[in-house]
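What you see is the complex with one protein chain gone and the rest in place.
All chains are identified by letter, namely A and B, in their written order; residue positions are counted from 1 within each chain.
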Amino acid sequence: METAMAFLTGLFFATSLYLMLSKHIIRVLLGVAVLGNAVNLTIFTTGRLTREIPPIIPDDAVVPIDAIANPLPQALVLTAIVISFSFFAFLLVLVFRSYQELGTDDTDEMREAEPVDEPAPPLGY
Amino acid sequence: MRTLIFRTVAPFLSSLMILFSVFVLLRGHNEPGGGFIGGLIAASALAIYGIAFGVSPVRRAIRFHPMALAGFGLLLAAIAGILSIFSHVPFLTGLWIYPKIFGVEVALSTPMMFDIGVYFVVFGSITSTALALEERERD
Partner (left out) sequence: MATSTAHSVNLADAMVMTPPPMVDYLVVAPLVIGFVFGALCLMTRKNTGRQPFIAITGLVLMLAADIGLFWHVLQNGTVVMTMGRWLPPFGITFAADMLGAVFALIGGIVGLAGGIYALDDVNQTGRRYGFYPFLLLMMSGITAAFLTGDIFNLYVWFEVLLIGSFGLLVLGSEREQLDGATKYAFLNLLATTLFLLAVAYLYGTVGTLNMADISRKAASVRDTGPLFTIAALFLFAFAMKAAAFPVNFWLPASYHTPRIVVSGLFAGLLTKVGVYALLRIFLTLFHVERDMLAGTIAVIAAVTMVTGAMGALAQNDIRRQLGYLVISGIGMMLAGLALGSRTGLSGGVFYAAHSMVVMTALYFLAGIMGERMNGFALNKAGGLYSRMPWLAAIALVLLLSVSGLPPFSGLWPKAYLVKASLDVGAWWLAFAILLTGLMTTIAVGRTFAFSFWRERTGGEAETASPQGAVSGAVVGSLVGLTLLTVAVGIYPEPVIRVTDRIAGELLAPAGYVDSVFPADMTPTQGEGGPQEGETQQ
């Protein structure tokens, strides 16, 4: 099962890297979103995959008796999902706003902060 | 989008969704649910109301600015952590009281308070984003 998940995460990473190499900012945004999911799947897989046995300890024991599903990666993934979701929302608004203001989604043409024709510093008094 | 049917249904749908979000929030301690998903449901309720009637009726309906609600939630969550100082346990420890209200034992706890804080943070911040986006569409 881990092997199949490894291939799946590999596919996710390949997709996101391909998208992020684009110079169009909207594709980069999609790439970042896919990357977040790729990482979440990685966390989930590194926590070892088990069948759905709830991590509940019986009343008369202090440690789980059988092997249980690891609850920690789920908590981590949940936190990471929440964070990447809010970042995606923020970036979406940011990209939309900069597209409106700058009139382009091509990163090569986004030279507002670093103008092409900036003068060299004075070389003498 | 502003059809007659939608505008008639939207208030009922929104109020039901807000009610449901509170239900999801409160069952969250032991069952699927909780502050985050509850807040999302409540925010989508307001988004639906906003699509039907426009943004300013929504702003009027919730009285406070959504970001102020998010701030209130943050404060609530922080206070839920601070309370543990007074019973001399480390920060963010879950504290429980079981008061009897009308003869029914009600379990109140700081994790629940934290969850309510999360609810407001999510509700406030997502609502303000959604309203900002809806407002821009109408420009």
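As a convention for this text, a residue touches a chain if its C-beta (ideal position, glycine included) is under 8 Å from a C-beta of that chain, and two chains touch if they have at least 3 such contacts.
Fair warning: this is a prediction, and the values are worked out from it, not measured in the lab.
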Where the unshown chain meets chain A, residue by residue: 20, 25, 28-29, 32, 35-36, 39, 42-43, 45-48, 55, 59-60, 62-63, 70-73, 75-76, 78-80, 82-84, 86-87, 90-91, 94-95, 97-98, 101-102, 107, 110-114, 118-122, 125
Sites on chain B contacted by the missing partner chain, in the whole complex: 28, 34-36, 65, 67-68, 70-75, 77-79, 81-82, 85, 88-94, 96, 98, 107, 111, 115, 118
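Quick note on the criterion: only the chains that are shown with their structure count from here on.
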Euclidean distance of C-alpha centroids - chain A vs chain B, Å: 26
Parts of chain A lying in touch with chain B, wherever the complex brings them together: 82, 86, 89, 93
Contact footprint of chain A on chain B as seen in their complex: 36, 125-126, 129, 132-133
